[in-house]
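Just one protein chain is left out here, and the rest sit where they should.
Moving on, here comes subunit A:
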Amino acid sequence: MTTKLGYAAALILLLIAPVFVYPVLLMKFLCFALFASAFNLILGFGGLLSFGHAAFFGGAAYVTGHAIKVWGLPVELGILTGAAAAGVLGLAAGMLAIRRQGIYFAMITLALAQMAYFLFISAPFTGGENGLQGVPRGHLLGMIDLQDNMAMYYFTLAVFLAAFWLIARTVHSPFGQVLRAIRDNEPRAVSLGYDTDRYKLQAFVLSATLAGLAGGLKTVVFQLASLTDAHWHMSGEVVLMTLLGGVGTIAGPAVGAGIIVALQNTLASGPLSAWVPVVLGVIFVICVLSFRRGVIGELQALIRRSF
């Protein structure tokens, strides 16, 4: 009941937010909330720490930008192309990474993402250090002009909500239950007859695809795809958002993304702008040491204790 009320309140807030807050900032938040929620699918519910999700986010950002700007695809198709490309990339990376467990999984995904990063630097279609600039937002379904920030905001919100719903459905589906069983006790899941590698790979591909959806959306919002999107700092940031909001909770990653985006936005204009990585690092350390359940995790624990 509390959960449903919470979601209803959040939805209303999101619907009226652009009246009060600069829409581009809100769209940035939505992209990262989607990115973190997709990432949480594999960390929170699959128990696999991917340190290479920036490759899917950044890769899709480039593909979407290229598809819209050079191939002239309509914006919806461009974003879907980006997400599909991230899914293919996720399939390739996932097939390699699930061959090892635990800590090695993190190192392998990080190394593969670094490889992708170097390819993006040298590939001709990414524009190297300059990135892919001036990607046109175009018209949604050929009718609605997305150059208007309000229209763009509600389009972004719709994509976010659809993906968020898909993630929540996946987590609560039988597939999600098996995934959680694998996370909690893989040998047991194997003994029950589940092909755990297949489940892990499917979850990884889904997570990569949705991360790509977030990346493609980001390209359209900012009309830019750059190396920053694919850098390992970005992989670290999405881990931090998820951790801060609550690993393995449905709403946590979005809350964490909100906190980090708001923090970056506040710090960027102040005297602390050069200290942003240090501040993020300190939050990381504090979270890991004494706040491992995250904001939503702590809230849930509080509600459970008091009722």
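Going forward, a residue touches a chain if its C-beta (ideal position, glycine included) is under 8 Å from a C-beta of that chain, and two chains touch if they have at least 3 such contacts; residues count from 1.
Operating definition for what follows: contacts and distances are computed from a predicted model.
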| item | value |
| --- | --- |
| Name per UniProt, for the chain absent here [options: "Fe-S cluster assembly ATP-binding protein", "ATP synthase epsilon chain", "Branched-chain amino acid ABC transporter permease" or "SPW_0924 family protein"] | "Branched-chain amino acid ABC transporter permease" |
| From A:Met115, A:Ala158, A:Leu192 or A:Ile303, residue that would touch the chain that is not displayed | A:Met115 |
| Selected from A:Ala158, A:Val288 or A:Leu302 as touching the chain missing from the view | A:Val288 |
| Interface with the undisplayed chain - residues on subunit A | 49, 51, 96-97, 99-104, 106-108, 110-112, 114-115, 118-119, 122, 232, 236, 239, 243, 274-278, 280-285, 287-289, 292 |
